[in-house]
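One structure below.
One protein chain omitted, others in place.
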Amino acid sequence: MSAQAPVPLADEPQRRSRLAAVLDSDIAYSFLHSKVTIAAAIVALVIIAAAMLAPLIAPHDPYDLRTLSLLDSHNPPAWLTGGDARYLLGTDDQGRDVFSTILYGSRQSILIGLMATLFAGCLGIALGLIAGYAGGSLDALIMRAADIQSTFPAILIAMLIDGTSRALFGEQRNDQTVFWVMVLAIGLSFWVQYARTVRGSTLVEKNKDYVLAARLIGIHPGLILFRHVLPNVVGPVLVIATINLALAIITEATLSFLGLGLPSTEPSLGTLIQIGQKYLFAGEWWIAIFPGITLAALVLAVNLLGDWLRDALNPRLR
Amino acid sequence: MLAFIIRRLLQAIVVMLTVALIAFTLFRFVGDPVNQMVGIETSAEERAQLRQDLGLNDPVVFQFVRFIGNAARLNFGSSYQFKTPVIDLIADRLPATLELAFVSALFSLLVGIPMGVYTALHQRSILSNVFLAASLIGISLPTFLIGILLIFLFPVTLHILPSFGRGDVVHIGFWSTGLLTASGLKALVLPAVTLGLFQMTLIMRLVRGEMLEVLRTDYIKFARARGLSDRAVNFGHALKNTLVPVMTIAGLQLGSIIAFALITESVFQWPGMGLLFLRAVQNVDIPIMSAYLLLVALIFVIINLTVDLLYAVVDPRIRIDARTA
Partner (left out) sequence: MTEPVLSVRDLKVEFPTRRGILTAVDGVSFDIAPGEILGVVGESGAGKSITGTAIIGLIEPPGRIAAGEVMLRGLRIDALSGEAMRKIRGKRIGMVFQDPLTSLNPLYRIGEQLIETITTHLNLSGAQARTRALELLAEVGIPAPETRIDNYPHQFSGGMRQRVVLALALAAEPELVIADEPTTALDVSVQAQIIALLKRLCRQHGAAVMLITHDMGVIAETADRVAVMYAGRIVEVGPVRDVITAPLHPYTKGLMGSIPSLTGETDRLTQIPGSMPRLTAIPSGCAFHPRCPRAFVPCPTFRPELQNEAKSQVACWLYQPFPVTAGALP
């Protein structure tokens, strides 16, 4: 290999070689050679796409109370006796089409999960950068807070935040605030890992010469660090984010199942399972089981992707 | 060694004080305690009197110190919903939660560690891959969903094992136990499995990861080069070195069982602390919330301390360095 790469004359060859480099990379290789990972990616994409397109593809609108009829409630899935061809997976206690509510419910679950992961990521990265760059007592304060928080399970922290919001908002708590309270509660309970990772990288970069050089020529080193640390931690942060997305979806579902999350008028998957649990003993399993399967498949697919990503970025662990 | 213990104790106290501060903040500033305690018809003078009596007009630092003093004497005030002392409510339900947590912790360790060791030693065997696939599913299934599936499978479909409650309990002093009656034990099976399954998969994956790491070390290679038997290398050397870090993380995981118990308690209507806390959150019963928070923190701190001490016992590097330091 020569020390200096030849300067490309035009954009085109470089772009092609970059594409070739991506296809030739270990990550692409391990993706294309893992049937499980491909299957997981497909499952995740199908569920996410179906959820996002829910208003377009759902046969019924579960939020539109006028279309609901109690006459149609408690219908079994279409292929069972008593099933109705209009309701593929049956209906719930209010006569809502289970298939449609699953689509809308997945939408809620995925949106909250994504927003919470994004929020936790931004918060964690920012705090990690600050802790690593500032050092001293600010660093100690942030990292001790992280230590203390990480001794408590995320679900407990999310519950506390949720409970606090109930006390603060009281009657003003409506569906819209609940959505954001959930994002906040779940996001706040997952920032620690990002902060630790980013802080570690910042500490490594901080003492390198280019940061000193930046200071000498009067550029704010914080800005430089921001630009140089982030590319270094993209990999680990992506792995953490993928696994946290799965956890965030589980946490949201759990909170909703416990009756602390989204209300039954705008159900998430967890709310649907909570509604369905009451009817398990009456033999109406479809109300809880179908949303349960969807939730499990979604989380499993995301977890598989996270596992694969971690192995692909860190081959030593395999 | 003594310095090590003292340092750990101090850290534990700092954690407890921090949590106490959060609990106090909840108690004092989130929702007005006076409004929660009195009816709508109470007059402004009576409210002011109550405020004075409760010491809510004192400087905040005083109030915090008083709060800690009360908490240390297990006085957490009265529940807003039940109008009874919080400590009585908790004492009534603590045994149920602790028994459930203990049994599922035992289950997750006794099953998780051997599975982790097996999958690390027989990386390419079919059974290992089955275990790993199952563990991934186990991690992906939320606890409440596992509970519901188990209820659907056993009580609903097969008509065996109860689906809710604790069964018959025996009272031994202040403690009520379900471990001594047949119906109590039966009632414990599904909740314990539900609660333990998630931890079990975590412990299995943890043990596997650590053990693979240890099996790659030089001292394991050297042990093989010395001609030690596979048994001595795998179970004498590798397992012992694996379990040291596993112990720490597993300890923390087991601590979180107490907190996770509230999901299981909700699914199985298990009359424990978690269910009490859940109702408290739903009804904004702040005294119960802050008492539960402190209690869980205390349990965590105790587990942490125990793990640290055990760590020092098992790992000579810490034990001896601590002694000579």
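Each chain gets a letter, A and B, in the order it is written, and its residues are counted from 1.
What we mean here is this: a residue touches a chain if its C-beta (ideal position, glycine included) is under 8 Å from a C-beta of that chain, and two chains touch if they have at least 3 such contacts.
Computed from a prediction, not measured in an experiment: that's the story for all the values here.
Engineer: The complex has one chain that is not drawn here; which of the drawn chains does it touch?
Structural biologist: The undisplayed chain, in the complete complex, is in contact with B.
Engineer: From the listed residues B:V156, B:V189, B:V244 or B:L305, report the one that touches the chain absent from this view.
Structural biologist: In the full complex, the listed residue that touches the missing chain is B:V244.
Engineer: Of the residues B:M37, B:L185, B:A232 or B:L310, I need the one that contacts the missing chain.
Structural biologist: B:A232
Engineer: In the complete complex, the non-displayed chain touches which residues of subunit B?
Structural biologist: With respect to the unshown chain, the touching residues of subunit B are 217-230, 232, 236-237, 240-241, 244, 314-317, 320-321.
Note that in this section only the chains that are shown with their structure count from here on.
Engineer: Between subunit A and subunit B, what's the gap in Å when you average each chain's C-alpha atoms?
Structural biologist: Centres of subunit A and subunit B (C-alpha means) sit 25 Å apart.
Engineer: Hey, which residues of subunit B end up touching subunit A in the complex?
Structural biologist: Listed in rising order, the residues of subunit B that touch subunit A are 14-15, 18-19, 26, 30-31, 136-137, 139-145, 148-149, 151-152, 156, 163, 209, 212, 252, 255-256, 259-260, 262-263, 266-267, 277-278, 280-282, 284, 286, 289, 293, 296-297, 300, 304.
Engineer: Considering the complex alone, what residue numbers of subunit A touch subunit B?
Structural biologist: 144, 148, 151-153, 155-156, 159-160, 162-164, 166-168, 246, 250, 253-254, 257-260, 270, 273, 277, 280-281, 283, 285, 288-289, 292, 295-296, 299-300, 303-304, 307, 317
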